[in-house]
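On to chain A.
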Amino acid sequence: MTSLEVAGLAKSFGGVTAVDDVTFSITPGHIHSIIGPNGAGKTTLFNLVAGLYVPTSGTVRLAGQDVTALAPHQRAALGLGRTFQNLQIFFNMSAIENVMVGRHLRRRAGFLGSLFALPSAWADNREARAQAARLMARVGLEAYLDAEADAMPYGALKRLEIARALAAEPSLLMLDEPAAGLNPTETQEIDRLIQSIAADGITVVLVEHDMKLVMGISDHIIVLDHGRLLAQGTPAEVARDPQVVAAYLGGEPA
Partner candidate 1 sequence: MANPALGRWGGLIVLIVVVAALPLVLPNKFYYDIAVKTGLNALVCVGLNLLIGYAGQISLGHAAFFALGGYASAVLTTRYEWNGFLALGAGAVATGIVAYLVARPILRLKGHYLAMATLAFGIIVSLVLNREIWLTGGPDGITVPTLRLGDMRLRSAETWYWITGGALVVVTYLALNLIHSPSGRAIRALHGSEVAAETLGIDVARTKTMVFVLSAVIAAIAGSLFAHADRFITPNEAGFLRSVELVTMVVLGGMASTFGAIVGAALLTVLPQALAGFDEFKHIVLGAILVGTMIFLPKGLVPSLGALIRRWRR
Partner candidate 2 sequence: MTARNPSRRLALCLGVATAVMLGALGGAQAQQAPIKIGSFLAVTGPASFLGDPEAKTLKLYVDRINKAGGVAGRQLQLVVYDSAGDAKQAVSFAKRLIDEDKVDLIIGGSTTGETMAAAPVVQEAELPFISLAGANVVVEPVKKWIFKTPHSDRMAIEKIFEDAQKREFKKVAVIGGPGGFDQSCRAEAVKLAPRYGLEVVANETYGANDTEMTPQLTRIRSTPGVQAIVGCGFGAPTVITARNYKQLGMQNIPFYFNHGVGSDQFIKQSEGATEGMRVPVAAVLVGDQLKADDPQRPIVTDYRKTYTEAYNEPISTFGGHAFDALLIATEAIKRAGGPDKAKVRDEIEKTKDLIGVDGIFTMSATDHMGLDLRSFKMTEIKDGKWVLLY
């Protein structure tokens, strides 16, 4: 049983092929990283898996189920969560409300229940707030509970996105450059956080530039270059792969 399976996936934008015939699978419960130089197609791949882009060809399977034709919110309901390279915070809400949105899939009250404040909506609110507060504490944001999102520092927002994604209780969590723009201390904290998430049994897929982070925590690495799958394997295997060294590691002193 695989957590995520991608077969022959391709996406082109008006003649430019961003992802080209990529096939790989991801086993449950580990930390997987997708690396590659800028423009290798990592974020496009994320967007294809999340369902934000419709692939030109190929299939995506989540936990064995073909989701290629499903909308992003349907994939989310199947246990797929993610964060974004360019922050996608709800800046029109407080920090804790951002995380509470993450509880959307776990709500019981419907639209009318919400409108008329039925007991189910009250219960939802109570439960969501408690869960959100717990998750914010877990990512180290307990000081920001009722802060307005647009007044928070960048590093905190990065962690807020992770807390929000966790609130949906995903089985597969995709993190797009969680350490980008963070200082070394913050990066270390993120490192620990990712490991603890994986320790809870959530499959983590990471896109990251910080090689030290990637090499340190990944169980399995997928290397993309120019939209194509270049190599995959353990950090040690990948680091030894001459193609990878040539294409990526060699080109950038890490």
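The rule we apply is simple: contacts are C-beta pairs under 8 Å (C-beta built on N, C-alpha and C of every residue); 3 or more make two chains touch, one makes a residue touch a chain; residues count from 1.
Picked so that all candidates are chains of the complex that A comes from, given by their letters.
As the structure is a prediction and not an experimental result, all values here were calculated from the model.
*Asks:* Among 1 or 2, all from the same complex, single out the one that touches chain A.
*Replies:* 1
*Asks:* Contact residues on chain A for candidate 1 in the complex?
*Replies:* Per the stated touch rule, the residues are 50-52, 71-73, 76-77, 80-82, 84, 88-94, 97-98, 100-105, 107, 109-111, 113-117, 121, 124-125, 128, 146, 161, 164-165, 167-168.
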